[in-house]
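Complex shown without one protein chain; remaining protein chains in place.
Up next is subunit A:
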Amino acid sequence: MADALRLYALLIWTWIRAAAQFPVSMVLLGLASAAVAALDMVGIMLLFAHTPRIAGFTAPEVLFLYGTSAMSFVVADVLLGGTERLGEHVRQGTLDTMLVRPVSPLIQIATEDFSPRRMAKLLPPVVVLAFVLPRLPADWTAGRVVMVPVMLVSGTVIFAALWVLTASVQFVVIDVHAATKSVTYGGAFLTQYPMSLYARDFVRGMTFTIPLAFVNWQPALYVLDRPDPLGLPAALRFAAPAVAVALCAVAALAWRAGLRHYRSTGS
């Protein structure tokens, strides 16, 4: 595991060095992605220009949800977003060339074409969290303080597992890229708002099937000391790490099954 991480870092470093040969384009592209990534935040601000609350939550509270969701998503995206291209590699048979190397194809795909530009998307969530955390009307007990990094890490792991899961599907069903994208990017967007905004059954679905509610919503209820609008048990607020681990196990199984399914292409 430590070995895999070291290799991962080494590969990313090689790609960064290659990208750094064109510094101007790297910086410009980075700024552009940061600007695009900030649009979601701008959307939230615009809503609050018209109303003091969204689904019962104040601006700092919603920005807290936004910041934690975006932060988790972007970190997962930086680490594993490259897996999006798995379907293409399967279709073109180029996965073959990865399979003859002594490193998991997951690491190879995740690092392929890694560009520092992807990291620029971290800018909006970092800025928002730095701004909103001190202004949050929360009662900062030790438990709540610890919960913030715990939810960021669990959220990242949940999104990372979703990247791997959606990639695994592409081993079997080709051309599902658009559909799988809606799970990852869609999930990132949905979790930026309070879940009380959505229909109850939908929220139940996001709690018990695709567990997006654990990315930030459930832990945030604890940090903000809010009752659950759905009346779900309070224990769920602490379940995010367990959910993240379970989802990882599912993703690992799916990846193995997918890889077994791979049958290359003719020629």
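Methods note: a residue touches a chain if its C-beta (ideal position, glycine included) is under 8 Å from a C-beta of that chain, and two chains touch if they have at least 3 such contacts; residues count from 1.
Rule of thumb we're sticking to: contacts and distances are computed from a predicted model.
Student: One chain isn't displayed here; going by UniProt, is it "Sarcosine oxidase subunit gamma", "ABC-2 type transport system ATP-binding protein", "Succinate dehydrogenase cytochrome b subunit" or "FAD-dependent oxidoreductase"?
Tutor: Matching "Sarcosine oxidase subunit gamma", "ABC-2 type transport system ATP-binding protein", "Succinate dehydrogenase cytochrome b subunit" or "FAD-dependent oxidoreductase" to the record, the invisible chain is "ABC-2 type transport system ATP-binding protein".
Student: Check the options A:Thr97, A:Thr141 or A:Ser182 and report the residue that touches the missing chain.
Tutor: Spelled out, the listed residue whose C-beta touches the missing chain is A:Thr97.
Student: Please output the residues of subunit A touching the missing chain, sorted low to high.
Tutor: 7, 10-11, 14, 17-18, 92-94, 96-97, 99-104, 108, 112-113, 260, 262-264, 266-267
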